[in-house]
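Below is one structure, written out as structure tokens; the observations come after it.
Missing here is one protein chain; the remaining ones are kept as they sit in the complex.
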Amino acid sequence: MAGQEQLKSCVIDKNLCSGCGMCVGLCPYIKTFRDRVKVIHPCGQKDGTCYSTCPKTFWDIDGMDDFVFQGPRSDQALGVYKGIFFSRAAGEKAGGAQYGGTATSLMAFALDSGMVEGAVLAGGSALDPRPVYAGTALEVMAGAGSKYTAVPTLAAFNQAVGINGGRLGLVGRPCQVEAVRKMQQGCHSEAHGNRERAVGLTIGLFCFWSLTPEFYDFLAEKTKGEVITRVDIPVEGLTVTTPAGANTWPVDQIRKYIKDSCSACIDCTSEWADISVGSTESDPQYNTLVVRTVAGQRLVERAAEKGVIEIKPYPEERLPILRKAALNKKMRVIQGEGGKMPGYLKLSDQYRAEIIRQWEVLQK
Amino acid sequence: MFNVIVTGVGGQGNVLASQVLAAAAVEAGCRVSIGETFGASQRGGSVMSHVRISRDRTCGPLIPRGKARLVVGFEPLETLRVLMEYGSEDTVVIVNNRPNYPIGCLLGEDKYPDPQRIIEAVKKLVSTCHVLPATDLAMEAGSPMAANMVLTGALAGAGVLPVDGNYFRDTIEMLFSGEVKEINRRAFESGFKAVQKG
Partner (left out) sequence: MSAHAVALDQPGRRVVLTGNEAAARGAIEAGVSFAACYPGSPTSEVLPTLARLGARFNIYTEYSTNEKVAMEAATAASYAGLRSLTICKADGFNVALDFAAAVCLQGINAGMVIMVGDDPGSHSSVREEDSRLLARTANFPVLEPSTVQEAKDIVKAAFDLSEDLRQPVVVRCTTRICHASGDVTLGDIPMVKKEATFTRSQRFVSSVKFAPGMRDKIKRAAALAGDSPFNYYTGPENAQRLVIASGPSYTYSLEALAMLGLEDTAGVLKISTTWPLPEELIIKYLIPAREVVFAEEVDSFLEDGVMVLAAKNMDRIGQTKFYGKNSGHVAGPGGPFVGELDPDIVAGCLGKVFNTPYHPPAIPNAGEARDIIEHSLPGRELALCAGCPHRASFWAIKTAVELDGREAIVLGDIGCYTLGLYRTGYNLLQTVLCMGSGVGLACGLAKLDRFNFRQPVISVVGDSTFFHAAPQALMNARYNQADILCVILDNETTAMTGHQPHPGRGVSASGEAVGRVEIESLLGGMGIPVTVHDPYDIEGSIEVICSLLRQKGPRALVLRRSCALVAVKGKKKNRVYVDQDRCIGDSCGCARFCSGVFACPANIWDSERGRARIDEAVCNGCGVCATLCPGKAIVVERTV
């Protein structure tokens, strides 16, 4: 039994909130502005869906694998997957898409093909991102483009659920996929009934961290009020384009804006999504595409067949690099480096030992 | 000297009821004095009008404790509150049965006592108590806001005051116009009748 009070004391007040938006809109008392999620008034309820579906309250990694994939993983770095590829939108790519446009195209296709009736995603612009509900493929396309601060997209999910009665898609960060998976396991009260059936597709994004909104103040200071036309954070560092040209600052300069909650996260490839999409770190025209579930596999196959996306094999030499990045993040968390292993995560000794073993293998 | 207290909550229209009573009493040749407050009290506070009707003299605006001859309550809780201070065994009570909840009750911090229990307590205090579904009668007459005229009708029909019902009817005729007049007239008559039945 735990509710709003515990959500506030154990998650929000401890800076563990990742701003996923799962708790927003379930009641009139939890609200967001930008990435901030706040309890504005005590509701007095002992037990609450806000607490039980939060990705930063109790959850069990082994149990999550069982629930989503009906079995354990063999790869501790990337989780369960059926295939990994390079991919990009075929034909017309959505205007705002940062890299290959795969996530946008797949969700638009899922809408067109009737797999989902609507989708929630982080829309708006890189400088003013906001949760968006998209009812058409066009609206999905309009939301394309990377966002660097945490967008509480699931607030839009809570708003949209039950309105049309149809199934919804999510394009979200790993924490948002986790929240949805928790919710699907029935971690919500009767009042918010039937939500588990409202999710038709989860497209998870690769995410190593997101930034607090103070990052915008930094941007404004650096660009001295000029109009920003594009923001990107490739490995080289933060690149900001204004009409005067592009400028790059080292990533170290923006580290202080990384959300505390992100330092305590073990999942950078959306391990429990139907499909995960990220950058390739090598070819800006393409995305990395991880196909995980049967439903995800079916969608990707049909999208490729219909010429919505192009797929090519994942370059073998890149796999250890990606796995190493993912394992490094996990190691930092379970070894307490850069943040203590958070109390809410339940990780079996076997999983833990396996993470360490696979990481050590890669070090050699 | 007839002392009447009209009590309720700001916004229920009790001030208008006391004004109609006073105007009718003056038409009937009496001296009147009304003590009341408005302003902040319109915003959900307890509102009480003291109406003093005399054949021959001007009196102060406030009725002393225990000296109310008639209490007209727009709401059970306020009626009991007033009766405890200003009532006596001989006080005649006319009370609307519909509660108006104080904000503390809405917020769940206070509890509004069972209205039936309040009414029973009122009945134990005085020999004559008319309980009226004034808000319901007002809705039948055309608007829930006309509960004040239902209660004014009951006040006129109770036969306690030295003011004939027709003086009230004339006053309503003079003060209102159009649809409001029609609603108020119907409301007044239904209150007038209801009190004579009950």
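Per-chain numbering from 1; labels A and B assigned in written order.
By definition in this document, a contact is a pair of C-beta atoms (placed from the backbone, for glycine too) under 8 Å apart; a residue touches a chain by one contact, two chains touch by 3 or more.
Values in this document were obtained by computation on a predicted structure and should not be read as measured data.
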Of B:Val6, B:Ala23, B:Leu155 or B:Ala194, which residue touches the hidden chain? B:Ala23
Candidates B:Arg69, B:Arg98 or B:Arg185 - the one touching the absent chain: B:Arg98
Touch rule applied to chain A and the missing chain gives residues 25-29, 31-34, 36, 38-41, 43-45, 48-49, 189-192
Residues of chain B (touch criterion as defined above) contacting the omitted chain: 9, 11, 16, 18-19, 22-23, 26, 31-46, 58-67, 77, 80-81, 83-84, 87-89, 98, 100-108, 110-113, 117-118, 120-122, 124-125, 135, 138-139, 144-145, 147, 175
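The definition used in the following text is that only the chains that are shown with their structure count from here on.
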How many angstrom lie between the centres of chain A and chain B, each centre taken as the mean Cα position? 64
